[in-house]
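All protein chains but one are shown at their positions in the complex.
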Amino acid sequence: MEGRYRMETQRLSVYYGKHPGVRGVSLPVHDRKITALIGPSGCGKTTFLRALNRMHDLNPIVRVEGRVLLDGEDIYAPEVDPVVVRRRVGMVFQRPTPFPTMSIFENVVAGLRLVGVRDRKRLMEAAERALRMAALWDEVKDRLHQPAVGLSGGQQQRLSIARALAVEPEVLLMDEPTSALDPISTQAIEDLLATLKDEVTIVIVTHNMQQAARVSDYTAFFLDGELVEFDRTEKIFTNPKDPRTEAYITGRFG
Amino acid sequence: MPGWLYQRLGDRLFSALVVGLALGVVLAALAIVWVLYQGGREALHTFGFLGFLTGSRWDAVRGEFGAWPPLLGTLVTSAAALFLAFFPALSAALFVVEFAPRALKGAVAYLIDLLAALPSVVYGLWGIFVLVPLVRERVELPLFTWAAAHAPGLLAFLGPPTGIGMLSAILVLALMIVPYASALARDALALVPQSQREAMYALGATRWEVIRRVVIPYARAGIFSGVVLALARALGETMAVTMLIGNSVNLPYTLFGPAATMASLIANEFTEAEDDLHLSALIAVGFVLLLIALATNLVAAWVLRRMSLGEGRK
Partner (left out) sequence: MNLRRRYLRDRVMQGLVYLGTLAVLLPLFFILYYVFVQGIGALDLAFFTRPPAPPGEGGGGMLPAIVGSLVVDLIALALAAVFGVAAGVLLAEYPDHPLNPFLRLVSDVMAGLPAILMGLVAFVLVVKPMGHFSGFSGAVALALIMVPIITRATEGVLKLIPWEITEAGLALGLPRWRVILSLVLPAARGGILTGLMLALARGAGEAAPLLFTAFGNPFLTLNPLEPMDTLPLKLYVYAISPYEDWHRQAWGAALLLAAAIMVANYLARRATRS
């Protein structure tokens, strides 16, 4: 891997039909650090995030321009397989989405089953490892084969995280993962992020500035589809360079 | 009229009217069950309910009425038609919901709904003049001549290759329930939230894997209940089946040869029935058909309630 960047975008633009949701953003994602994307609603941070694992491929009206490098290689190059990209770059969504017809165990190993892992022992080991990383193991270890929908909201979200982690991605994208959760579950997830980053590079979109300040190493401020400022988190929050950043941080709009 | 009277009286009258009419609907439904039972009672008492159901001879001349042949005919044709219809119906539903480009989605769905709305007599007409000759020339005659030469034991099972008979009836029945089953499956698939699909894609899945592992399981209650409802539809189909099945009441049935279903029997014999016992027997057949249709519909509703994930229809 060249440089310190696990991922990097180069003049990335995303168009919904004619309308640009993201304009020419060049952003580095440091290896095994947490990068937070903040900005008011509609600023393009989620659109940007979804470009990082080619989720926009699913939407025929969306057009992506520019480059997104993963370990130095453009994931949008014609010979690159999006299915492979998504294994290396995982995603956790705003609302927990357990697969309702599957048990907790089946949910966690869903990604592993895709690549054909069938050995029971391997699956169990992977499930335990992922659930421990998601700080959920102790709560579910005795009911792994019960339906996943029986878990609480916070547990379901940690299950989604475990499910994403089970395939051992290099990068984990998180789209406002705690916005639908209560404060206690939010805290639990923020705590586990700190331990997670030793193993996985994390990019997290959040509308909660305090969360970004607590959790991340780097922060990027988006406004109207553009990257306004990117820097270490302490710098952004204590001494922002751009007046718009400062205005957002101090709550003058948002 | 003082204001409160206008209000109160009006409300009372209106709701009484609405409730009365709605009650009429419920009573009409109960009347269906009652009338069919009463009409069929004479025959059911004469032969006993079980005796009627298992009696294998239907002979109007001798006054012997056993409903097993048409019952068997109904069950066999419906099951076979459903078997044939299932995969095309599910495929078409999957196409509309998961594969079709935006422009085609509406058009294909419209065409399928159109197929579902075509009257049974139109299918029957087409069946007589197009399907039957086709089946006779392309399927039955070749198979029959092959069997005559190589497997004469099979001939008894195949029966006379005239085109009119059970096979054609099964084919046209399958044709008729495909669009209905497909529309129901389509509704079930469309209810699957996009977030479920996205979560699976995000794990690195191909489109088919998303469909097979997430979409279909999520929609299975609706799909299954749709299948059961399609079966209910097939059980009661009358005109096209009557026009193609050859209407021979008595066993044994063969694949190519004429047969009868409960609905086709009623359609054929009712206006010709002379004595009360015959009429009663026919209504009793209707009663049996009613029971089966009721049971099937109730199973479908129960399945939907039991297996549904969150959003029930209605």
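Chains: A and B, in written order; residue numbering restarts at 1 for each.
The rule is simple: contacts are C-beta pairs under 8 Å (C-beta built on N, C-alpha and C of every residue); 3 or more make two chains touch, one makes a residue touch a chain.
Everything quoted here is computed from the prediction, not taken from an experiment.
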Query: In the complete assembly, which of B:I112, B:L191 or B:A281 touches the absent chain?
result: B:I112
Query: Which of these touches the unseen chain: B:S168, B:S182, B:Q196 or B:T254?
result: B:S182
- prompt: Taking the entire complex into account, which one of B:V135, B:L158, B:M243 or B:A281 touches the absent chain?
  reply: B:M243
- prompt: Which of B:V25, B:L50, B:A103 or B:A149 sits in contact with the chain that's absent?
  reply: B:V25
Query: Which listed residue (B:G10, B:G63 or B:P142) would be found touching the missing chain in the intact complex?
result: B:G10
Query: Among B:A43, B:L94, B:A169 or B:A221, which one is in touch with the chain left out?
result: B:L94
Field: Residues in chain B touching the chain absent from view
entry: 6-8, 10-11, 13-15, 17-26, 28-29, 31-32, 35-36, 38-39, 87-92, 94-95, 98-99, 108, 110-115, 117-126, 128-130, 175, 178-179, 182, 206-209, 211-212, 229, 232-233, 235-239, 243, 263, 266-267, 270-271, 283, 286, 289-290, 293-294, 296-298, 300-301, 314
Query: Which chain A residues would touch the chain omitted from the figure, given the whole complex?
result: 81, 83-84, 114-116
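To be clear about the criterion, only the chains that are shown with their structure count from here on.
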- prompt: So in the complex, which bits of chain B are touching chain A?
  reply: 101-102, 193, 195-206, 209, 213-214, 217-218, 220, 309-310
Field: Touching residues (chain side chain A, partner chain B) in the complex
entry: 53, 55, 58, 60, 83-87, 90-91, 93, 95, 97, 99-102, 110-111, 113-115, 160, 163-164, 167
